[in-house]
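With one protein chain withheld, the remaining protein chains of the complex are depicted in position.
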Amino acid sequence: MDFTSDNSWGAAPEILAALAAASDGPALSYGDDPITARLAGRLNEFFGREVAAYPVVTGTAANALALATLCPPHGAIICHAQSHIAVDECGAPEFFTHGARLVLLNGKDGKIDVASIEAALPDFQRGIHASKPSVVSITQASEFGTVYRPTEIAAIANAAHGNDMTLHMDGARFANALVHLDCAPADITWKAGVDALSFGATKNGALCAEAVVFFDKAADFEYRRKKSGHLLSKMRFLSAQLDACLENNRWRIYATRANALAQRLAKELASIGSVEIAYPVEANAVFASLPDDVAARLREQGAKFYDWAPSSGGRTLVRLVCSFATPERDIGRFAGIARGP
Amino acid sequence: MDFTSDNSWGAAPEILAALAAASDGPALSYGDDPITARLAGRLNEFFGREVAAYPVVTGTAANALALATLCPPHGAIICHAQSHIAVDECGAPEFFTHGARLVLLNGKDGKIDVASIEAALPDFQRGIHASKPSVVSITQASEFGTVYRPTEIAAIANAAHGNDMTLHMDGARFANALVHLDCAPADITWKAGVDALSFGATKNGALCAEAVVFFDKAADFEYRRKKSGHLLSKMRFLSAQLDACLENNRWRIYATRANALAQRLAKELASIGSVEIAYPVEANAVFASLPDDVAARLREQGAKFYDWAPSSGGRTLVRLVCSFATPERDIGRFAGIARGP
Amino acid sequence: MDFTSDNSWGAAPEILAALAAASDGPALSYGDDPITARLAGRLNEFFGREVAAYPVVTGTAANALALATLCPPHGAIICHAQSHIAVDECGAPEFFTHGARLVLLNGKDGKIDVASIEAALPDFQRGIHASKPSVVSITQASEFGTVYRPTEIAAIANAAHGNDMTLHMDGARFANALVHLDCAPADITWKAGVDALSFGATKNGALCAEAVVFFDKAADFEYRRKKSGHLLSKMRFLSAQLDACLENNRWRIYATRANALAQRLAKELASIGSVEIAYPVEANAVFASLPDDVAARLREQGAKFYDWAPSSGGRTLVRLVCSFATPERDIGRFAGIARGP
Partner (left out) sequence: MDFTSDNSWGAAPEILAALAAASDGPALSYGDDPITARLAGRLNEFFGREVAAYPVVTGTAANALALATLCPPHGAIICHAQSHIAVDECGAPEFFTHGARLVLLNGKDGKIDVASIEAALPDFQRGIHASKPSVVSITQASEFGTVYRPTEIAAIANAAHGNDMTLHMDGARFANALVHLDCAPADITWKAGVDALSFGATKNGALCAEAVVFFDKAADFEYRRKKSGHLLSKMRFLSAQLDACLENNRWRIYATRANALAQRLAKELASIGSVEIAYPVEANAVFASLPDDVAARLREQGAKFYDWAPSSGGRTLVRLVCSFATPERDIGRFAGIARGP
C-alpha cells in the first residue's frame, strides 16, 4: 500500500521494452539518432503543431532549464508558494537562471489567478531596484491535485503577456490533467498562451524522462542543456522512453488508470465520517484530513504516505498519490483500514 | 563499421535486464531504495574502502559536480588543453563552479605532468588578482587513449596537495585504464592521492550512468546534485545500471573486449605502410594518421569515424573508438579497406 | 525641503577634506596604503576588538558580499520581507551567493523575531529538497526607522546559531541605531552574536563608503570583493572616507543630528490631529500617515518625500528621512505646511 508518490513505482513494461529495442546497433550520439527524430514527429502530432522539444531526465531539470531560457538573471518568476519549483527543487530555478527571484503567491487549491499576479507586480515594477517580472509559472496538475481549466490558463497567459512576461507550465503531471479535462494538449498549452511546458513522463510510466517543449522559439536552450550536463550521449535511451509513452496513447492509458484510482480512493474515504477530502480530486492525488489515530492505524497495517502538514487538533493532512502501477486492491484495503473495524 | 565513439553503441544486455528487474514493485524515491544501498556496498568493495559515491546520468554532470565540490567560484582548475572538461562540455565546469577558471596545459599524449603544473602556478599565486589554483584534473584514460601509471598519478597528487589543491580524475574510461594497467581500482585512485573520481559506465555498457566518487569528504555534494536537476526521483534505475556493471566484474569483461579490439585494430593498421599510429594505444581508442584517399575510401565503404584535426599535407588524423559492442568483424574489414586492394 | 532619503544629501565637509588630504603623493594600490592601515586600527578601536573589515562603495555590495561569504549557493537567507536585501537590491544577494534563496518574514515595525524565524525553519529542514537555512539577516536601524535592542539581537543570534546559521546585520544606518541606543558598537554586534556587519557611512556623511566587518573569520572575502569589481585600485580614497567618519567621533555627531531632526519632525507632526506616526521613531526616519490633501499641499510647496504605500482611504503613508545635512529650518517649515493655515 504505497501512496507516497507516483515516482515510488517503477516503469511501465512497454517503456522498458522500448529501451531494450532502442539498444540495438550503433547510432549517432547526442540526439542525432532516429529515435530522437521519431520522437520529434510524435510530439508535433501530440501538440497539433510544430514544437521545439528537448528531452531531459528530471522534472527539476525540465523546469529549471525552461525557466532559465525564459528569464534573465535579474528577472522574477511568479508562482504558487507551494509549487514544486518553490519548495522542492533546492533552488534549481535560481541556479539555472543565475539568480532570478521567485515571487511566491498563495492561491486556493494550489492554483494562482490573475488577481494575485497583478497584485504582486507593483512591488517589482519600480525600475532597476527590484528584479524584473519575467515569467509566470503554473503547475498542471497542481501540487494539490487540482487542474487549471483552459480559460483559467488563457486568462493567466493574457495577464503575463500583457505585462511583458511569458508563461511556463510545470507539467510533471500533464497527462493526469489532460485526462481529467478530456481536451487536446493544444487546448491547455499553446492555444491558451503557454510559452514553454515541462512535459513529464517519469511520474507516468517512464524511468526518467521529461521533455521541455517550446511553442515559439527556444533561444540557446541547447547550450543550456549541454552545459548543465543534461544532454545524454546515448540520447536514444531517453527519447525512447518518451516515444513509447506517446505511442498508442499509452500516456493516456497510464494517466487514466492513476486518476481513476484516485477518484475511487477519494470516494471511499469521503464516505467515512471522520475523513475530510481537502481539495477537489482532479488528478491522481488525494489530500485527506485524517484523525491521527486513523493515520497511525493505516501505517501500522502497512500503508505508506506522507503527512502534508504537522498534526493539528488531533488531525493530519496526508497526501495519497496513485500511479499507473498502484495495485487496485490497495485502494479498497486502504479505505477499509481507514474506515476501521 | 562505426568507430565514431564508444557512446554510439547501445547498452549491454545484462544492464538492460537489470533495469527491467529493478522496476518491480514500489520503492522509496530519490535514492532511499535497496538497489542504491546495494550499489553503495558494491562500490566500497570495488575501491577497497568506504567511499561516498553519487550516481548521475552524464560524464559532464559527474565532472562538473565533482569540480564544483572541490573548487570555489574564484578558483582555478588545472587540466590538459584537450581534456573533455576543456573542450567538450560547453563551459559546464564554469557553470557548476559559478565561474572558476580552467588553466590549460599542453602535454604529450594527452597527459599532463608535474613540471607543467608547477610551471603554471606562479601566474596564479599572486594573491587575489588571479583565480586561486584549487584543483588539478586528469583524465584516465586520456582523451588520446593513453593511460596514467600509478606513479604518475601519485606524483601529480603530491604536486597538487603540496600546493593546497585537490586532484580530480575524469574516469569516463576508467575501466579501460584499469584493464590496461591490470591493477586494483585503489591503486590509481585513493592510494595514489586522487580526491574525487568521475567513474564512468555509460561508455562501458550502461545507458546513462556515472558515479561521482569521493574518497574523503564530499561537502554539500548532495545539494549540488539536487539543485542541478541530477537527482533522479526513480533513482533505482540509475543505481541498477552501475550495480549491474560492477556485478560479476562485468565492467572488466566489457572494457577488456573494447581494449582488445583497439589493440587488434592498431596492430593491423600499423602494419600498413601508409598509416601511422599517433599515440600509444592503451585503452579503447586508436588515433591514426591516414592518407586522405584512404580515409575517403573507408568512408565510401561505410566506415564511420571522426577526424581529429583538419587534413594537412594530404593526411588526416582520425580517431577510431572501439566499444564493448563493436563487432569483431568490423576490425578486420576496416583494416582491409585501409590496406587497399 | 528634501526628505526623500539620507542619500540625497552630499558629503560632510570633513570627509571631503580627508579625500583631498589623502591624495597627496604616491601610495601602494589595492589597499596596501597607510590610510587603509590606519582605518583598520580605528575600526578595531571602534568595535573594542580586532575585526576583519573591508571597505566597499555601496550598501548593496556590502550586504551581498557579506551574505555570499556566509551563505552557500544552495543556502537560504532569512530576513524581513521589507528589508533592503529583499526589495531594493535587484537580486544582488542571489547574484553574489550564486542563487541562494531569500526567506521573507513579516514582522512588526520592520523587525523580525525568534518566533517567526523558528516558524519558517521546518519548511527548509527537509534535507536536500529545499535550500539550506544558512544566514539570518537583520537591519539596524530597520527600514522603518526602528532599532533592535541588544537583547533582541542576542536572542536572534542564539536562534540562528542554534540552527547552524550565522547572523548578518545590515547596518546602512548603524550609526543612527547606535546613537539611539547610546551603547557601544560591540553591544549590538559581536557581543550580541552578530557574525558580519555591513557598516554604513554613505548615509552618514560619506560619498560612497561602507565596510564589511567580520567578527570571526572571513573566508575568501577578498577574492569575492576583487572578482566583483569592488576592490578599488586607489583604495586610499575609500578608506579615507571611513577613517574621517570615525575620527573624532564624527559618525556620532552626524547621526545625532539626523536622529534629533527626525525626533523633532515626528513630535511636530504628531501634534497635528490629522497626522499619524506609523512606527516608533528611533533613527532618522519618520513614517507618517497623511491625509492626501496634506501630502499634496506639502509637495506643492516644495517638499520632497516618497510615498511608502499607495493612497488608501484618502490617506497615504509617507517616509520622511533626515540626514546630517538636512537644514533645521526645513523641519519647522514642513510641519507648518502640514499643519495647514
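In this document, chain identifiers A, B and C correspond to the written order of the chains, with residue numbering beginning at 1 in each.
In this text, a contact is a pair of C-beta atoms (placed from the backbone, for glycine too) under 8 Å apart; a residue touches a chain by one contact, two chains touch by 3 or more.
Since we're looking at a predicted model, the values are computed, not measured.
Engineer: Identify the residue among C:Val56, C:Ala155, C:Leu246 or C:Val318 that touches the chain left out of the display.
Structural biologist: Among C:Val56, C:Ala155, C:Leu246 or C:Val318, only C:Val56 touches the chain that is not shown.
Engineer: Looking at the full complex, which residue from C:Ser8, C:Ser116 or C:Asn158 touches the chain that isn't shown here?
Structural biologist: Answer from the full complex: C:Ser8 touches the omitted chain.
Engineer: Per the definition of touch given earlier, which of A:Glu45, A:Asp220 or A:Asp307 contacts the omitted chain?
Structural biologist: The missing chain is touched by A:Asp220.
Engineer: Just the residue numbers, please: which parts of subunit C touch the chain that's not shown?
Structural biologist: Where subunit C meets the chain not shown: residues 2, 4-5, 7-11, 13, 16, 19-20, 22-29, 56-62, 64-65, 89-92, 94-96, 202-203, 207-208, 223, 226-234, 236-238, 304, 325.
Engineer: For subunit A, which residues lie in contact with the unshown chain of the complex?
Structural biologist: 30, 72-74, 98-99, 127-129, 132, 220, 222-227, 231
Engineer: Give me the subunit B residues in contact with the hidden chain, please.
Structural biologist: 73-74, 87-91, 94-95, 97-102, 122-123, 128-131, 310
Throughout what follows, only the chains that are shown with their structure count from here on.
Engineer: Only C-alpha atoms count here: how many degrees separate subunit A from subunit B in terms of the superposing rotation, rounded to the nearest 5?
Structural biologist: The C-alpha superposition of subunit A onto subunit B needs 180 degrees.
Engineer: Any idea how many Å lie between the Cα centroids of subunit A and subunit C?
Structural biologist: Averaging C-alpha atoms per chain gives centres 42 Å apart.
Engineer: Between subunit A and subunit B, what is the separation of their C-alpha centroids in Å?
Structural biologist: The mean C-alpha positions of subunit A and subunit B differ by 34 Å.
Engineer: Give, as an integer number of Å, the spacing between the C-alpha centres of subunit C and subunit B.
Structural biologist: Inter-chain centre distance comes to 51 Å.
Engineer: Two or more other chains touching the same residue: where does that happen in subunit B?
Structural biologist: Residues 223, 226-227, 231 of subunit B each touch two or more of the other chains.
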